[in-house]
Every structure is written in structure tokens, then in C-alpha cells.
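Removed from the display is one protein chain of the complex; every other protein chain stays in position.
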Amino acid sequence: MNSNRARAASILSITASVLAIALAAATAPAVAQDKPIKIGVVTFLSGAAAGPFGVPARNGAEVVAETLNAGKSPSPYAAVGFGGTPIEIAFVDEAGGTTKQVNEYRNLVQRDNADMVIGYISSGDCLAIAPLAEELKRLTVFFDCGTPRIFEDASYKYLFRTGATATMDNTAAALYVTEMKPALKKVAGINQNYAWGQDSWNDFEAAMKVLKPGVDIVTSQMPKLLAGQYGAEISTLLTSGADVVHSSFWGGDAEALILQGAPRGLFKKSTVVMTAGEPTLVRLGTQVPEGTVIGARGPFDMFAPDTELNKWFRKAYEDRYSVAPSYPAYKMAQAILGVKAAYEKAQAANAGKRPSQEQIIAAFENLSFEAPGGKVDMALGKGHQAVQGSAYGVTKNVGGKVIVVNIKRFAASRITPPDGVKSDEWIKSGFKTAK
Amino acid sequence: MTDLVSVLIDGVIYSSYLFIIAVGLTLIYGVMKILNMAHGSLYALGAYVAATLVGAWFNAGLNPYGSLALLGLAALLVGVVAGPIIERGLLRFMYGRDEVVLILVTYSVFLILEDVIKLVWGVESYSAYQPYGLLGNFDVGDLPYTVYDALLVIVAVLVGVALTFVLTRTRQGKLLLAVIHDREVSAAMGINVERVYLVTFTIGTMLAALGGALIAPKVSVVPAMGVEVIVLAFAVEVIGGLGSLPGAALGAIIVGLVRSAAVHYLPEVELFSIYLVMALVLIVRPKGLFSAVEARKI
Amino acid sequence: MRDRAVGWLGLGLVVFLAGGWWLPNWAQSLVILALGKGMVVLGLLLLMRCGLVSFGQGLYYCLGAYAAVAVGKIFRLPDSLLTSDALLMPLFGGVVAGVIAFILGFLLANYRSIFFAMLSLAFSMILYGLLIKMSVLGSSDGFNIAYSTAAGVVLRPGTHLYALYAVAAIIVFVAMLALNGYLRSHRGRLGPAIRDNELRVEYMGASVRRIVHLNYVIAAVLAGIGGGLVALSIGHIDPDLAYWTTSGEFVFVAILSGTANVAAPFAGSLLFEWIKSVAYQYTPYTWQMVLGIAMLLVIMFLPAGLWSLLGRRGRGA
Partner (left out) sequence: MAAILQTEGLTKRFGAVTAADDINVSIEPDTVVGLIGGNGAGKTTFINMVTGYLKPDAGTIRYAGSVITQLIPRSVTQLGICRSFQIPQLFDSLTVRDNLLAALGVVVLGGKHWASGATLASERVEAAADETLARFGLDDYRDILSGVLPEGIRKLLDIAMAMVVRPRILLLDEPTSGVSADEKFVIMDTVMAAVRANRVTILFVEHDMDIVRRYTERILAFYEGRIIADDTPDTVLDDDEVRKYVTGTTHARVTSGAGSDAAH
């Protein structure tokens, strides 16, 4: 009877969808040797992280790719594209969760045949992609995500990270505030209630306990991500009488915290450290109260060294988008230039011929290269994880513009563990400078 | 002591915010039996429009206090534009469909609006911070609070009072209640249900946008800011009892106080305190605190 | 007639296993994903036939995904089949989900309409909150999971994905048969009856509560197994699996599929995943809008779900 027809129809429809997918697969473009180098770039193009991180990173990639292909970049990156071969970028939206990202990555590599993938801001996405990169054997470079778990819990062949881990943001922050306020007794924190916020706070708390034994942790606020309103949190911070308030807030949450905290005198009463505060300066300008300690997750933007490379990148970016590049843009540029350096080193070793992926990887391991943010060493994770110095400073309003003063720089060795040591253990053991 | 006081004040401020975003939802559900998933996007829309207007206002260097009026104007604009478009252009074709289907319809509207906002305003954050600091502070004990937040509370109360008055004292309001009670009968009585629906949805949209507009000066207006709001408003709504105005008020107060108490005393549970409250209330009162009685079935 | 059903589904299984062999990896994993989510939707179909819609199936989807490995991590168990077998892990997930559902069921079986939806949503969000708090499970970052055997058979490198594909296909095949049987059983028949008129069901001498409870548990088991399959195909799990938008997506796919037939959820879910990946590919900036519009079109023009495309009003739909 008719329910059988239904079943038959259902089987057909399912089979049909399978065939449809197979067809799509068959018609996927094949890549030829002389084609440009196809790079999949994955950052947030939508959602809350797009504005502060995703889009600057995307723009950074775009402007770097354009100038590289035009051969308008200074040495050591003067060669067109990668070693003479132009590069072509396919952007993918990182929004939508790990389930989506894993399939998007498969599509990039297996359906669209990207030669390499650069991207990922969310640590969750990085963790999910890492094993897949190994499985699919495709060169993959993380440029921003902060969790140290990636190379501390496993080692990879096809995976690199050109951005330093989040550990150094908080060790450096701890060092900075203890030098700035030797007398500090009470410390509080307000961080978003997810891995990033929790890890940042744990690292900072541990570091403070090492630097200032007996320091009083008065409160640790953990509002949920994108909560947007922090009235009650601000009240508790105000009543806590903390000398220093640590926050790894980013994007809209960071801006909201400033907009709601400043009028109520939070930033006067305590010294607030914002480890990822740099992009909010770009957005809020002088709304950021004077005396706020600001970090850029590395030596970027106002902390970047005064080099040709930096001048070139800033100018190219500002000409193209008429705003200053914030740190995600810097980190993206750093990733692309890192791969370029590795590629050209491998090409040289390969008698000028297009190097194989294996050769690029071999060249990339333990590589040191220059970027707009200064020198980067692929020193950790068996030469796959970058270390880099960092810097912090305090905001000051000068002529209606906000600038950062009292900048202190911290060498990589002071704020990141030596290879093979886990960050949290290293901090707890007193993060002695590795020598 | 000051601790307890600040728990109360913080709680009340948050409650009034919750009430403003939940009350529109309540009105729409009460009259149209639609749980409007797009509410969050309309809230976001209100925030974006407000931010844009306020920004322009200050760039033009006009009297700063005027910016406060702009917030209301933003809500009005979003209400009269988006409301009718969604109701006339889409919802009215769906009346009589299953409640769940209607939820999904508004869910799709939510998805579409999210991208519309992105296309119009991009993904950059906007802020209309000026009004927030404008009115200065007042101290409770040694804790400073902003006058703007006090204003928020006042607005919430006004909205509640105004709606109650309209519903119980005016003719239109009574018609509305008639429709709430029984659509067919009131249609038979010659009430123009179509028009009642249009007006209701427009006002509901306006209230959603008002919530966004009032909050815009406190936060940075970013994509996806509406997503959180949906569940918040739903929770308040369900706790209070669907479609009940006093319910929405009580729900907002409960959630607000619980949250601020959690923040002050055990920050650990803040993350899901609201859902715990919702679960507990539903366990004790399966249809929320103010639930309508059902007529005898046989 | 039951035998004909088995025949048809069996044929489908064969086509599926054969077709899968020459599918590229990315497509295989897409299909596994769709089948896994289809299991959750199949459970929703069961609830919808009783007139119930859960906005919290993410709870069981997530439990199923976490169960095996979480148990291993929390109790520091040595690696065993339980934490490395492609068949065992999802089934264990289903069991755990079923147990939790059995407990919560005593409460939820008393709720209807929007209150059922919201209470189930509340529970899934509470799980979400708890997971975010558990650093041992990686908080919001979650953790990676892998499998090295399927039904005890050690997998050769490169065969993992197809093995999982086969496992998924077989699980789905069994689930469809079982549910097909259940829906035609005396208890199964009472689902639509409850949706239409609970009072009469009670006056026929049957317990509405008990039947709703039963269906709720079955739905949870299906969701748990589905979550386990998806987790393995993704290789990574995080609390988003329990977030309300995840549950909302399942409800959408359920409406998209219609409740006419036990195969509908899988057809619908395959189509949905395919639309999504196409939307991501061709409209990376506005894929939400594309989904929303697609959703509206279905609701407007296919009120009974995709099934109405196949020309008939299904029984009890």
C-alpha cells in the first residue's frame, strides 16, 4: 500500500542527495602546477568577533596579498607573491561553530584544493582543526588563537602557529603591573566565562601569586560571553577595593565594560589591565580612561618596532582602509610573511623550482623571520610554535587623541615557557627566565 | 549592608532592562499567540538606529540633551517601519498555523534580519556612549551609580503603567483584551482583528527597539547582540506566565535580583542562574507565575 | 508488509554503502553529519507526533557526544573500546542520554506546548553552563575525540571515515526499522491520538503521561546516538552542541522533513546540510539570510514538509 511508495520515494530522495553531493565533488576544480598558490584564509566575517578581529585580519591578508603580488613590498619580501608565483586567497567565515569549521576545512582542502590554510581566531576551532590538518596532510598556519594546549598537548607535522600563546599576555601583564605598582595588595579580575577568559585569569592569578606572594585575590568576576551589561559586576569590583583589575575582555564586551565602568569611576579607583585592549583604543579613542594598562597580544600597532617593514605595512593598510591596522591585522600579516619566508627558503634549497609541501614544512620548522611586529622565532612545539616578545603601556589623552605611554617591552624568554614545559606548570614553578 | 543595597539596586536596574525587552514579547504573545523569535533582532535594530542617530546628532554638535529624545525616536522609527512590514508582509499569511511553525517563521525573520543589519551597518561596532555619562552620577553609600540607569528604571515603570492603563482603561485596550480572550467572538462582534494585530505587532516591535535604543549608550552595538536577548526575554516571559503583563514585571524582577545576587555572592553560577530560575519556577508552577485559567473541556 | 519495509530500507542501505565508497571524504563526512543529526530529528518526529516540540534536544545530542570520552576523562579510565570504538561510543552516548531522559521525563511528561519547549530548553542550557565550567572537559574549547576501531575491528589508516560512514548508515538503518515498527505498534499509534485528544486517550484507559515519557526517552536515545556519531565525524566536541540554537536547528529540520515517514528526517537533514554548505560556499557573507529565506519558502509552500513534495499526505502527518 501507499506507505511503501513513500518508503521507496524516501530511499530515492536520499540516494539522490548522495549522488548530488558526489556530483559536486566530481566537478570540483583540479589544480595545475603553474596555477597561483591558493591560500584558504579563515577568520570571522560575521558575528561578534568579526569587527574587532575577523575583519582587520581579513583586510590584513588582502592588503598583504595585493602588495606581494604587485611586488611592492620591501626586502626581505621583495619577490612577487611567494617566490615569484602569485598568491590567491579564498576567504571563509569562521563563524558558526566547530562543527561547521571542520567541514569547511575539509571543503577548502578536499573540494577546493587550497594549497594551504591560514587562519582561526577561536581556540576551540584551532583545537578542532589541528588533528584534521594532520589527517588531510595540508600545511595549516594558525595566526591568532591563544590556547597553549595545541602544541603542549600534542605535536604536529603540518601545523604551525605564528602567533605566540595567550600565556605571555598574562605573564607580561603581571610583570608590568607589579613593576608599575610595587605596593599593590589586592587584585581582582573580570573575564568572560569561557575558556579564553578562564585561562587568561588563571595564568594572571598564578603569575601574581609568584611575583607578589600573599597578594589578596578579592574577586574574580566571570560574566558570560556577550553579556553586554556589567552593572552588578562593576559594583562588586568597586566595593572590592582592588588595586589592580585584570580583564581579558575583547570586542563589544571590552567596549561595554569601559563605557559602563568609566562613568562609575572604576578606572580611577583601580588600575585596569586589558590584555586585549588595543583594538578598543581604535574604536573608542579617548573614551578609554587615562591610566588604563593596554596590551596588544604582542608587539603590534603602537608597540611595533620602527622598521621599514612596519612602516610599509601600516601605510599600505591605512591607504587601503583609511584606518590604522589593529593587532589582528598585524598577526595575519605575520602569518603570511612567515609562510612566504619558509616558501622562498625552501625554493632556494630546491634550486629555484617550486618547492613541495614537505620542503616548505622543513624550511618553516625553527625558522626565524622578520614581520611588521619584529622578529619571530618558531622556537616551541618542535619548531612549529612561534615565540615573540610582548609589550604593555598606559593610555594617555593628548590633544583629543589617545596614546600609549610608559611602554615596557618583555623579551620572549621572560614571558613564555621553554620548549616542552607546560605553561601553567611553568608559571606556578615561578616562571624563571629560560636560559 | 552596602553590599545588600547594591545587590538590590543593580538587580532593579537589570530588571527594568529585562522588563523593557520582555514586555513587547508579552504583548505580542498575549494578543497574537506568536512567540516572536525576531524580537532580539528588532532590539538590535533599535540599538543600531539609535547609535546612528546619536552619532550624527553629536557630529552636528547639537544640544547634547536632545540625544536622549533621539533614543525614543529610534524606537518609534523601527516600530512603524519594521513592524508593519513584518506583520503585513509575512505574518498575516501565517495566522492559524501551528504555534511552533510560527516560532520558526519568526526564527527565519531573525536570521534574515541578522544579515540585513550586517549589510547595512557592517560588522564594526557602533557606540552612542554620550547620553550615558550626560546626566552624571549619584552615590548610594560609597557606590556611584549613573543617573541614566535611574532613568532606565523610571522608563520601565512608565512603560508598565502606560500599558496597564491603556489595556484596562481605554476602549482600544478593552477591544484588545477582547481579542486576547477570543479571536472568533471578537471578530463576530465586529472588532477589526486584522487591525488589532497590526497595531499590536507594531507596538511590540517599538518596545523591542526601545529596549535596544535605551541600552545602546551603555554598550557597544555589535552584530549578534540580539541573540542573547531572545532567550533572556523568553525566560522572563515564561517565568511570568505567557502573555501576562504583571507576569513579565515579576519575572523581570526575579531574574534581575537573582542575577545580581549571584554576581555579588557566587559569581560561579551567574552563567546559568537564569535557566535554573526558569526551570525551578516551571517545576513549581508549570504554566508560569501568572497563568490563565482554562475553561472546562467537557 | 513489514517485510516489504525491511526490503526497501535494506535496498537503501546497500545503495548507501556502495554510493559512499566512491564519495570523496568531505562528502562522506557531510553525509555522516547529516545522518547523525537526522537521528536527533527522527526523535523529534516521534515527539511531534504526540504534539510536543522540544527546543532542548541539544541536551541529549550533547550528552551523547560527550558521554563516552567524558566518562573516560572524569574517572581517569584507561583507553578501552568504550573510548575508541566507532560503534560503541555512540551507542553508549545513547544509553547515557536515555538514562538522563528517563529521570527528567518524570517531570517533563507533565508539560505541553510552549512550556514543554521552554523547560527542555532550560535543561539544555543548564548543561551548556555546566560544561563551560568544567575545565577538565576543556570548558568552551571542548576537546578532540578519535576512534581507532569499529565494532572491535582495528581500522587501517585511511579507512576511518568510511568505517564511520558504514557504522552511521547501519545504525540509521536499524533505527528506521525499529521506529517504523514502533509507530505501527499499539503504543506508537497512541502518539497522534495524544496530539489530537488527550482526554479521550485517558478515557480509553491509557496513561498519556506514560506514553509521552516513553516517547521522550526514545527521542533522547536517538539524539544521544546521533550526537555520538556527529562527534566522531567532527573529531571535536564543545558545549555549543547543547546551545539553544543547535536545538532550534533540529526543530527546523524536523518541520522541513515532515512527520510522514521515518526516512523523512534523514532526507531532510541531508538536504539541509547540503543547502548549508552551498550557502557557505557561494554566499559566505549572507548565508544566514539564505537559510532564513529557504526556511520561509518551505513553511509557506510545503506545509507538510518535504514529504508533500512526494505527492501525498502521509499518515498521521
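We just call them A, B and C in the order they show up, numbering each chain from 1.
Everything below uses one rule, namely that a residue touches a chain if its C-beta (ideal position, glycine included) is under 8 Å from a C-beta of that chain, and two chains touch if they have at least 3 such contacts.
The structure presented is a predicted model; accordingly, all values stated were derived computationally and were not measured.
Student: Of the residues listed, C:129, C:142 or C:192, which one is in contact with the missing chain?
Tutor: C:192
Student: Mind pulling the chain C residues that touch the left-out chain?
Tutor: On the side of chain C, residues 185-187, 189-190, 192-193, 195-197, 199-207, 315-316 touch the unshown chain.
Quick note on the criterion: only the chains that are shown with their structure count from here on.
Student: Return the chains shared as contacts by chain B and chain C, ordered by label.
Tutor: Chains that touch both chain B and chain C, as defined above, are A.
Student: More C-beta contacts across A-B or across A-C?
Tutor: Of A-B and A-C, it is A-C that has more C-beta pairs in contact.
Student: Measuring centre to centre with CA averages, how many angstrom lie between chain B and chain C?
Tutor: 33
Student: Just how far, in Å, is the C-alpha centre of chain C from the one of chain A?
Tutor: Here the centre of chain C sits 35 Å away from the centre of chain A.
Student: Two-or-more-chain contact residues of chain C, please, as numbers and ranges.
Tutor: Residues 132-133, 285, 288 of chain C each touch two or more of the other chains.
Student: Using the touch rule from the top of the page, what residues of chain A touch 2 or more other chains?
Tutor: Counting only residues that touch two or more other chains, chain A contributes 45-46, 193, 224.
Student: Which residues, counting only chain B, touch chain A once they are in their complex?
Tutor: Touching chain A: residues 2-3, 6-7, 9-11, 13-14, 17, 115, 118, 122-125, 127, 129, 132-133, 137, 142-146, 149, 215, 217-225, 227-228, 259-260, 263-264, 267-268, 270-271 of chain B.
Student: Along chain A, where are the residues that touch chain B in the complex?
Tutor: 45-48, 50-52, 54-55, 193, 219-224, 226-229, 231-233, 235-236, 238-239, 251-252, 255-256, 259-260, 262-265, 283-284, 287
Student: Which bits of chain B are touching chain C when the two form their complex?
Tutor: 35, 90, 93-94, 97, 99-101, 103-105, 107-112, 114-116, 118-119, 227, 231, 234-235, 238, 242, 268, 271-272, 275-276, 278-279, 282-283, 286-288, 297-298
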